[in-house]
Structure formats: structure tokens, C-alpha cells
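Note that one protein chain is taken out, while the other chains of the complex remain in position.
This part shows subunit A:
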Amino acid sequence: MARKLLLEHINVPGINTFDVYRQKGGYRAVEKALKTLTPDEVVEEVKKSGLRGRGGAGFPTGMKWSFLAKPEGVARYLVCNADESEPGTFKDRYLMTHIPHALIEGMIVSSFALGANTSYIYVRGEMMPQIRILEKAIAEAKHAGFLGKNILGTGYDLELYVQPGGGAYICGEETALLESLEGKRGNPRIKPPFPAIAGLYGCPTVVNNVESIAATVPIINDGGDEYAKIGIGRSTGTKLISASGNLVRPGVYEIDLGLPVEEFIYSDEYCGGIANGKRLKATVAGGSSVPILPANLTLKLANGEPRLMSYESLSEGGFATGSMMGSGGFIAFDEDQCIVRNTWNFARFYHHESCGQCSPCREGTGWMEKVLHRIEYGHGKMSDIDLLVDVSKKIEGNTICPLGDAAAWPVASAIRHFRDEFEWHVKEPIKCLDTNYGLANYAEPIAKAEVTTGN
């Protein structure tokens, strides 16, 4: 059994209350950081730990913190991005629901490290229960003297606020989040300037994912070097994976980075295999915006080595044969699932959530959605498949924020790996309405997908 850092006490009754959390060793990190370390030392520990952003991009957290501009007399802000709305990702919600004090503790430590006296937790609007849980947790922490003026008599002041969002996916993009937090329409800003220079209200700001902030607690408790021992290569520590789809036991798992994907799917400790005795067809390894992978490429790299759950291994092979770690939303599809329908569903999501600010994403997401809808419902043409690839290429990289890329990748990768299924939908316009392409059409065992590098 691998060591749990974030979810160690998750099954202790009442761990969502301050008293039980404190009994189990909670808020030790605050005491250690505020009383024995300087802010720079905390940043140094996080740097040493090699912690990488858990929100999707995987940028080293310590590095991000050290980029924060520190002009005299200007406030600095820490904003926690809890606008988790990627289809397939629900780890932050789990963490906030069951162990909210882990986030509060992480916020205090991180704010101290950055010298922020006001910090915000921007929670997605749909998560009203979690907002109430966090507000209760903040009140408890404040009552115990871990928030407010002169925390633990060290002279450090911190106010923590929970801000509900309006429920827009785009507000998970850090600059759109800041716009929304300022009370404006949640449109991503044009970078540069980056938030580390001019963020919230024009002040230097760091925006971090819930899990990244919570992970600072074990880093401070045990030291960055200790944390860096877990994991593999540049993917250090543990990661929460929200597994969903056709698995025997879907749910949130804390894994050591570097766990083989095969073990994650099939071992009884984790997902326990594919439900109903079926076979794996494809996976989306890191939330809806990462490229989809067929089963053979999920379990093995193109060169035959086992694929591991780590930032590097999941993206091994680039877009031709790889995917991405993303936000850890692991979705498994069994042999009966329709990839065309799934791709359409994702495209529909991005069409709905595009902010409409820049033209390629505003128009392109809607276009892809309509073409995919047509293919799924048996009105497609062969030329539509190439059209989709072309449109996705014209969106990718030409937009202000990564939403355009996120909309383009699933479509491009689905066609790259499952082109035969798209073609079947075009050739069998009536059959495709009530029958799934199914594994019957695949060779036995599942044939190695043709690696096309052209796209």
C-alpha cells in the first residue's frame, strides 16, 4: 500500500471538523512554517520538493512562486483555483468536501510564503455545499487563532475569503478567474503581463490549484527532500486521480506518481479492472481536454515499455502516441462505448463553454460540434473527417487562452486513433444509430493503432 499524504486520515470520522483534524496532526505545518521558517525558506522547501501544478499544465509550483514580483508597498495575493469543471475531474471537490482543513492549512502556509495578507478561494458556483463547508472550516480556523490578525502570535495577518463563481468553465483559466473575481465578465486576459506581475486588481498574484496548495502541507511537515523521494524523475509526490467511466471501482485515488497505468486500472487496490468483465477500449488520461488514447497505447508506450502515471510518461510520444497528465481526470471506456459520441459530447461542452472573445475558438468550437453531431446521427460525409482535422488545426495555438487547444486536441486525437470508427459512422448511417461500433470490428487481440504523425 502506497503512502497517503493528502488522504491519510480521510476515513477518520469527523475529519472535516477542526478538532479532529487538529488531533490527527493538522495545522502542524502552519506552526512549523510561521514559527521556525522564513517565507523564502518555505518557497525553497516547495522548490526542493519538485511539486508541479496539479491543475493541468504541470508547471513547477516553487518556480511559479519565485517569479512573483515583490514591489514595495503593493499588496500580493494568493488565489486558490477551485473552479474545477473539467469533465472527468472531481478530485478537488472530493478534497474540499471531506477534508477542507487540508486546503485551509495549505492556504495559510502558501500565503505566508508569498507574503499575501488577503487570499481568496474561488469556488465554482455549482459547488454550493463545498462553499458552505469551506466557510465553516474558515470560521473554525479563525476561532482557533489560525486566521485573522497576528496568527499564533507571530505577527502575521491573513484573511481568507471564499468567492463563489458563476459556474463557467472558462473561469478556471487563471486570468479569466481573476477577471471574474474582480467582478467582471470572465474573459481571459491577453498575456503578457502574467498574473505574477499584474494579476488581481493589478497586483502580483499567484493562482494555484486546490491540490497544489494542499500538497504544501506534507511538504512543510516532512521537508521538500522527503516529498521529492516519492515519485519518479521530475514527477514527484503523490497525485489525486479521479477515475471514472467503465471501471469496477471508480473514485478518487491518491497514487504515487510513476505507478504503471496497467496497475492503476487492473489492480484491486485501485480501480479493479473494467466493469462487467468487458475489455478496455480507450482512456482519456487527464480530463476531457487531453488527447484520447486507445487501450494498447494507454498501457504501453509506442516502444513497448509500460506507460506510467507521471507527467513525462503520459505525454511520451507527443501527440502521435501520447496524451497528458492534465488535471488527473482518468476516464476509461470499455469496448461498447462509442468514441464518436464521446467526442461529440466533449465538443459540445467546449462549444458551450467558449467565452466568445477570440474568433477561432468562438466559431471553430461550434463548427466542430455541428459536424460531429452530424456524423454521430448518421448524416455525415467522408470529407467531414478531414474537415474536422483541419478545423481543429486552425483553432489550436491561435487562441488567447488554452481553451481553444483543449477543444481541438480531443477531436484531433479521436480521429487520429479511431478514424475507422468515424468512417464506419459515415458508411453505416442507419446502423450507427442503434449499434455501437464495438470491439467486434477490431482484430483479436486489439490491433496496434496505426501511428500517423501527419496530424
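The working rule: contacts are C-beta pairs under 8 Å (C-beta built on N, C-alpha and C of every residue); 3 or more make two chains touch, one makes a residue touch a chain; residues count from 1.
Rule of thumb we're sticking to: contacts and distances are computed from a predicted model.
Student: Pick, from "2Fe-2S iron-sulfur cluster-binding protein", "Acetyl-CoA C-acetyltransferase", "ABC transporter permease subunit" or "Carbamoyl phosphate synthase large chain", the protein name that UniProt gives for the chain of this complex that is not shown.
Tutor: Looking only at the record, the undisplayed chain corresponds to "2Fe-2S iron-sulfur cluster-binding protein".
Student: Which candidate, A:Ser180, A:Ser288, A:Asn342 or A:Thr365, sits in contact with the chain we can't see?
Tutor: Checking the options A:Ser180, A:Ser288, A:Asn342 or A:Thr365, the one contacting the hidden chain is A:Thr365.
Student: Among A:Ser212, A:Ser354, A:Ser413 or A:Asn436, which one touches the chain that has been omitted from the display?
Tutor: A:Ser354
Student: Hey, which of A:Ala168, A:Leu259, A:Leu314 or A:Ala332 is the one touching the hidden chain?
Tutor: A:Ala168
Student: Can you name the residues of subunit A that touch the chain not displayed here?
Tutor: Those residues of subunit A that touch the unshown chain are 168, 170, 185, 190, 351-360, 362-367, 370, 387, 393-394, 397-400.
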